[in-house]
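Other chains dropped; remaining ones untouched in position.
Chain nomenclature is as follows: A, B, C and D, assigned in order of appearance, with residue numbering initiated at 1 for each chain independently.
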Amino acid sequence: MAMKATRAVQRILSNYEADNPGVKGNLCRMLMTGKLGGTGKMIILPVDQGFEHGPARSFAPNPAAYDPHYHYQLAIDAGLNAFAAPLGMLEAGADTFAGQIPTILKANSANSLIPSEAPKDQAITASVDDALRLGCSAIGFTIYPGSSAGLEMFEEISQMREEAAAKGVATVIWSYPRGEALTKDGETAIDIAAYATQIAALLGAHVIKVKLSTDHLELKEARKVYEGEKIDISTQAARVADCVKSAFNGRRIIVFSGGSKKGADSVYDDARAIRDGGGNGSIIGRNTFQRPREDALDMLGKLVDIYRGKA
Amino acid sequence: MAMKATRAVQRILSNYEADNPGVKGNLCRMLMTGKLGGTGKMIILPVDQGFEHGPARSFAPNPAAYDPHYHYQLAIDAGLNAFAAPLGMLEAGADTFAGQIPTILKANSANSLIPSEAPKDQAITASVDDALRLGCSAIGFTIYPGSSAGLEMFEEISQMREEAAAKGVATVIWSYPRGEALTKDGETAIDIAAYATQIAALLGAHVIKVKLSTDHLELKEARKVYEGEKIDISTQAARVADCVKSAFNGRRIIVFSGGSKKGADSVYDDARAIRDGGGNGSIIGRNTFQRPREDALDMLGKLVDIYRGKA
Amino acid sequence: MAMKATRAVQRILSNYEADNPGVKGNLCRMLMTGKLGGTGKMIILPVDQGFEHGPARSFAPNPAAYDPHYHYQLAIDAGLNAFAAPLGMLEAGADTFAGQIPTILKANSANSLIPSEAPKDQAITASVDDALRLGCSAIGFTIYPGSSAGLEMFEEISQMREEAAAKGVATVIWSYPRGEALTKDGETAIDIAAYATQIAALLGAHVIKVKLSTDHLELKEARKVYEGEKIDISTQAARVADCVKSAFNGRRIIVFSGGSKKGADSVYDDARAIRDGGGNGSIIGRNTFQRPREDALDMLGKLVDIYRGKA
Amino acid sequence: MAMKATRAVQRILSNYEADNPGVKGNLCRMLMTGKLGGTGKMIILPVDQGFEHGPARSFAPNPAAYDPHYHYQLAIDAGLNAFAAPLGMLEAGADTFAGQIPTILKANSANSLIPSEAPKDQAITASVDDALRLGCSAIGFTIYPGSSAGLEMFEEISQMREEAAAKGVATVIWSYPRGEALTKDGETAIDIAAYATQIAALLGAHVIKVKLSTDHLELKEARKVYEGEKIDISTQAARVADCVKSAFNGRRIIVFSGGSKKGADSVYDDARAIRDGGGNGSIIGRNTFQRPREDALDMLGKLVDIYRGKA
């Protein structure tokens, strides 16, 4: 199963100049796996919605998805780069699918039962040693810039990232602006998305996950600069490019999430914008596992084509 | 005392694919013990009511129960699978009954003297090393999804579970929705019960303990899905089945608790619903030890028959 | 100085079936020391009032008591079972009186200068290693069931107890209901005293210290049971018996405190009630050291007689 | 530089009966140093005012005092027993003056920029290992009995003291009543000063530092005792004696601080009261280093004479 990294992948890896071979090896493994293997593009299947929204909202539309094995198999059959899930779900298939697809251990989680007046926060529910034990390539961790718990979350991931990197495990940061400091529109504003990207990069994320954004500008001081410097934010591709720039001018892998289930065309348009803006790919959950398996495989096949520039 | 696991038990154990032989051995021990040994069904005697409600409310109706030995002996004589209690109670009989029945160290506890305005929470009152020292098969831990202390409780059990699993001790999570985010009816609503099951599974519980639920639906978003997808929640058995599905489609052992003391027929109906819905059994405390010993033994015998499909 | 444990003491020790020889040896040492040695009864001198109420209120009535040596000598001369005090006071005589009387290191303390609106809590002011270094037989620790700091105090003593027991040091829990959840009358109500006893037992206390109680019933749910089950709480001896029952039906040593200084007859009546209710003895501070030394010795001699059934 | 401890010093050291030779050696070193060496009396120079009040208020009246070396030299030239200061200041002269005067590392500090509504508290700014590394004889630590942060400060110094004592370093506790529980007058009331002394002694302080007090009585319960027992608090010497009694009847070294800069005669009167009341000496900062060096040396010489009974 020896696998020589392509030039595209080598170029990406060369940007991780402070990382040890363990971390680079895991990044390489994710970049070289699946139908996009070697292109520098990635599609990741994340399944933490059972934690975030509960099992019925997540899996009842496609009941086969109640079973953790379903997701492992979907990710493998669709030729994705990696599968991300919380501890319990990964454990339920870790042996059956060992070595068949890179996994990302989602190490913190929120849920819909948290009292609404509590600060936006998540619980750490797994450790770096859990990731090693389960053969994961990376840990995943959500931060909420904008929450009064934000600084504490930054400290948590900083410590966990240090341990992970020392043990050869990569870190994926879900950088999701949320909390008292932001309006609802602000959570997806482009200035905030770019800022969230920058924070994840400065915290040492190897892979940054942010949401696609709107052309709203949330912060007055930022608005002045965007307008004064005439930064193009008129299209989704332009906004993706602004985030890529904020990921150390493209020195860090950045993938974008698609949000709740929606029409297939909309999903494809998102992917084209990510591709055209220079992003590294999609992290796409509900839009696949809430569809019947064949539909999901079709959609994922189409997304691969888009990232390969064929659709 | 060599004991070959039955097929039913082997099938259950095969779902714990990320666990070491120590944890599996302890799960096997609990599944192979007592009158239900080998069936894949379980009845567990939990005695933490002295902590939760005080000694008079718990034991005065049957004063022999003030003595910890009473409960060990009751669990043994009734042929149950395991006995669960807090540190002090286990210590008081750990030597006398060593090896005679699997024990579960209840590692956190609440009480009725906590000021009502405090967040719903429990105190950690025992450690994994206590469990090892006392020869326990598992630790037990309560979480309160819905409380503002919920995320912290998740972090506590995540850490304790990691240590326990590494040391070959299984983890039973009491997943009890409670707190500021929930109405009184919501605490036993089926959407919440299924969600509580899912959270325990994702946290890595080897055995999940939830309460039987009602057909109330608490969360608006969940109601939409239950109604839209026409999920059957009309009977207790159907609701048990929904929880079983939420336990990774049955890949995790799930037992149900019966609540406060009530009529025997009601207890039997509950057990039949658990059995018919595919649940793994009952965890039943006050309904047994608050009855005279002979009555309790009769009731437990009847429950065994129910789980064996004979009643 | 070899000393064979009496049958009465052996019977008590046999109840500590999960404890190592180190802990049992220290319990034995306390039970075999002094004029009550071997009877299974105990009188303990506690001197933490300098912390709780300040030096003038504690010692000015009998100024010799400002000197820590005074208390060591009083406990020795009166033939008591043990002397309990905070770190500084024990250190001031630990060498002079080494080996002459078992000591209990009071490991947490409150004081009268704490702002009244703060949660009822204590500071941990000594460690298990301090106890070992000073040759103590036990640590003493106060918990406040009923306080919003209660759960945290339970966690503190759980951890400290685990360390102490592993190192062969016994644990005495002062279980003092106090805090936002209780009325003033409730602090000494019998249902609360029995509950406080049960909590200490479940936390793993080797010796439980509670206050004598009144026939008040604080909790509505408990009142129903006490009245419904016709539990006798009409006399102090009956109430002591209810607490003894709540100490695992007598499997744990339980001693009672006398409160502030009062008439000698009242002190004697208390002791007779403790004896008649099956309690293990008295922990008595201000009523002795605030009296002139000779009066105190007389009183303690009389208490010994009462526990020996001679008065 | 061999130095045989005088009888007076040996008598003092004999009271520290639970301490190891390392701690006793450091106490001896402080007691045998300087012009009061061997008398059992001490004068200590503390310079933490730069932290507490800022540099201008502390040093501008005598600008030479901006330089840390100035204070080392002043303490040495005046023949004092020890020099106490925070980490940075000690480090700035630790090598130049190594071995020339015992030093006390002030391990926590407050400042005048703390928001006034915050609980009265200090930050820990140095460790026991810092003290060892810098060759200090003791650590110094402030507690605020009366503050809502008080219990936490007690826990901090208890832990630090345990580590220090184990490593042979003595502990000096600045026991300064302050916080929500006290009126302004209460902070210097004699009942509170005696209580503060007792708390420091019980926490295991080797040297206790309190402020001189007034004849105000703050706590109602204490007032009853002071009046009922006719405790003399009419003179400063009598109040010093009350504090000495509260320091385990003189078994612990107690020194008194003088407060803000004032007339020389007042400083001398204070010292005579300390001497006559049986206190061990003065800890005197602003009254020396805010005066010109020659004036300060004269004043300190006069204080030495007073403690030697010559003035």
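The rule is simple: a contact is a pair of C-beta atoms (placed from the backbone, for glycine too) under 8 Å apart; a residue touches a chain by one contact, two chains touch by 3 or more.
On a predicted model such as this, the values are computed, not experimentally measured, just so you know.
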Legend entry - Complete complex - number of sequence copies, 4 represented: 5
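Basically, only the chains that are shown with their structure count from here on.
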Inset, instruction - Using the touch definition from the top, list the chains contacting both chain B and chain C. - result: none
Inset, instruction - Tell me the angle, as a multiple of 5 degrees, of the rotation that maps chain B onto chain D over the C-alpha atoms. - result: 145
Inset, instruction - Would you kindly state whether over half or under half of the residue numbers at the chain C/chain D interface are used by both copies, giving same or different? - result: different
Inset, instruction - For chain C and chain D, let me know how many angstrom lie between their CA-based centres, rounded off. - result: 36
Legend entry - Intercentroid distance (Cα basis), chain C paired with chain A, Å: 58
Legend entry - Residue numbers of chain A (touch at least two other chains): none
Inset, instruction - Make each chain a node and each touching pair an edge, then name the shape: line, ring, star, complete, other. - result: line
Legend entry - All pairs of touching chains, each written as two labels joined by a dash: A-B, B-C, C-D
Legend entry - Residue numbers on chain C that touch chain B, as the complex places them: 15-19, 145-148, 150-152, 154-155, 158-159, 162, 177, 179-182, 191-192, 194-195, 197-199, 201-205, 219, 221-222, 225-226, 229, 231, 242, 245-246, 248-249, 251-252
Inset, instruction - Show which residues of chain B lie in contact with chain C when the two form their complex. - result: 50-51, 53-57, 60-61, 63, 66-68, 86-96, 109-118, 121-127, 129-130, 133-134
